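A single protein chain has been omitted; all remaining protein chains appear in their positions.
Read from first to last, the chains carry the letters A and B; within each, the first residue is number 1.
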Amino acid sequence: MATFVKGVVFEDVDFENPDSWRLEEYVKRGGYAALQKIVNEKMTQDAVIAEMKTSALRGRGGAGFPTGLKWSFMPRSFPGQKYLVCNTDEGEPGTFKDLDIIKYNPHALIEGMIIGGFTMGATVGYNYIHGEVFEAYLRFEEALEEARKAGFLGNNILGGGFDFELHAHHGYGAYICGEETALLESLEGKKGQPRFKPPFPASFGLYGKPTTINNTETYASVPYIVRNGGQKFLELGKPNNGGTKLFSISGHVNRPGNYEVPLGMPFSELLELAGGMRNGKKLKAVIPGGSSAPVLPAEIMMNTTMDFDAISKAGSMLGSGAVIVMDEDTCMVKALERLSYFYFEESCGQCTPCREGTGWLYRVIHRIEHGQGRPEDLDLLLSVGGNIAGRTICALGDAAVMPVQGMLKHFRSEFEYHIENKRCIAPGY
Amino acid sequence: MLSPESLAQIDRELTKYPADRKRSALMSALRIAQIEKGWLSNETIEFIAHYLEQPPVAAYEMATFYNMFQLKPIGKHKITVCTNLPCALSGGADAGKYLQQKLGIGYGETTTDGKFTLMEGECMGACGYAPVMLHNNHSMCKHMTPEAIDKKLAELE
């Protein structure tokens, strides 16, 4: 499934070999050498952070925050317990990369987290795994057992004088837990309701202790950076957008799947890698960074490269790298109705604008899709969206609004057609 | 209330968290209980709450917030089909319609023989494998074309 082009996370993984994920195979292809390097060369925590900064690795979970900088925020000298948490609660529609990382290369993640633990002085880590991928949870547990047996986890790892224990935590069906503070709440055994920030997890995280949270792909990139140096990673991509990135391509393409390619690859090339448009249809629109990213029409996408800065300039977000491709037959009203239902369904209900507003948005869009729209509904949607965006505790409010804004910006006429004619301009999905 | 095997599994989950943070094991304990019982009755939820020394309403909050928990008895096989946009673009919604037609039930319903319950799911993080559906929460079925659905349902008979 996953297609390796010139990658970091899936470096040398043999997707045909069912045992390729195992520790033995991982070590054969250079796994745990980064950890060994830290011990052998007595690398300091600062040195690791410096490499992370050089690499320009940006968080792969969606926000794209520079990882080295995030790591430097952690109060490493804080004397009490500190935690390291991995966010494998991958539920942003369109995103399915972390599932493949755990399936094909779990030890890269484990090694990355051990290095993270060493660097931040955290002795305990948790990997929070999306509820619907129980098989990935079981595989990760098995990989952890291998790592424990091999002495990569536990006390005095490789004789390097530091301890790190890592546990898998299985979610059970709540998109919101992909938000880092909701994830922490959930990990504490509560409803996944995001916390107001500040305080940030680096000072008040899991159980109120300093905590670093990164995405699966982010941690899985760490061994490569430590082994080869941040500069080499940076050079794989482009300035401020270091390294390769996993793109999850779904929708109307011939070969949906994960593609690990250098950041900055033109979208047109990526589309080609995914086998081009299915059934020879014309590209209509792309959601370039997971369902919350504003949709972009074909003409913009075909002239854009796939990296944080370029997509942002084009008016959307690279997000988690989930690329949802839609062809000419796709009805944008129907597409938006489904996405709006998702945010309505997944709103945790904690804060007013999101709890009340996502349902309002969905109901209006639902009416339009079902032929009961009114001309004033489109401005109402934008106005209600404006009252949600930026007013909520977490980003789900914004995430629910951006698809609406994107659709109405680029495809407003389709919505107007729908309201006037009480039917789609395009066949459907 | 729960089998020794289930309790042993819960105890193992407890080892993952600090001793004074038993609440962290609520989610996995509820999952383990649900696997054994098929669904979570109020009695089961209260048992788990007491086992982990938590207020019952806190356990109930968990059971009602996370949508893979079942608070009512369901069929032997729960089929959850993802109909979210990326899946829908690759036949997810059609797979759902096909399942409804084939089983003769709507979303949230159970066949009269008590064998199947059909649910509409949200993103399972496997959009590249669309259409996808989950069998009893834990087994992911990929590329669910009508033929694949026929085959899967036959296996579950």
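Going forward, a contact is a pair of C-beta atoms (placed from the backbone, for glycine too) under 8 Å apart; a residue touches a chain by one contact, two chains touch by 3 or more.
Definition applied: contacts and distances are computed from a predicted model.
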Exercise. Which of the following names does UniProt give to the chain that is not shown: "Sugar ABC transporter permease", "Septum site-determining protein MinD", "NADH-quinone oxidoreductase" or "GntR family transcriptional regulator"?
Worked result: "NADH-quinone oxidoreductase"
Exercise. Touching the left-out chain: which of A:His167, A:Lys191 or A:His252?
Worked result: A:Lys191
Problem set entry | Omitted-chain contact residue, chosen from A:Lys28, A:Lys149, A:Arg363 or A:Arg412 | A:Arg363
Seminar exercise, completed: Sole touch to the unshown chain from B:Tyr17, B:Tyr51, B:Phe65 or B:Tyr129: residue B:Phe65
Seminar exercise, completed: Only one of A:Leu153, A:Cys351 or A:Ala399 touches the unshown chain, namely A:Cys351
Seminar exercise, completed: subunit B residues touching the chain left out here are 42, 45-46, 49, 55-61, 63-65, 67
Exercise. Considering the entire assembly, which residues of subunit A contact the chain that has been omitted?
Worked result: 174, 191, 196, 198, 344-353, 355-360, 363-364, 367, 380, 383-384, 386-387, 390-393
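In the analysis below, only the chains that are shown with their structure count from here on.
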Problem set entry | subunit A and subunit B: spacing of chain centres that average the CA atoms, whole Å | 24
Exercise. For subunit A, which residues are in contact with subunit B within the complex?
Worked result: 1, 90-96, 98-99, 126, 130-135, 167, 169-175, 186-192, 207, 248-252, 256-258, 291, 322, 324-326, 330, 335, 338-339, 342, 345-346, 348, 429
Exercise. What part of subunit B is in contact with subunit A in the complex they form?
Worked result: 16-18, 21-28, 30-31, 52, 54, 58, 61-62, 65-69, 80, 83-90, 93, 121-130, 134, 137-140
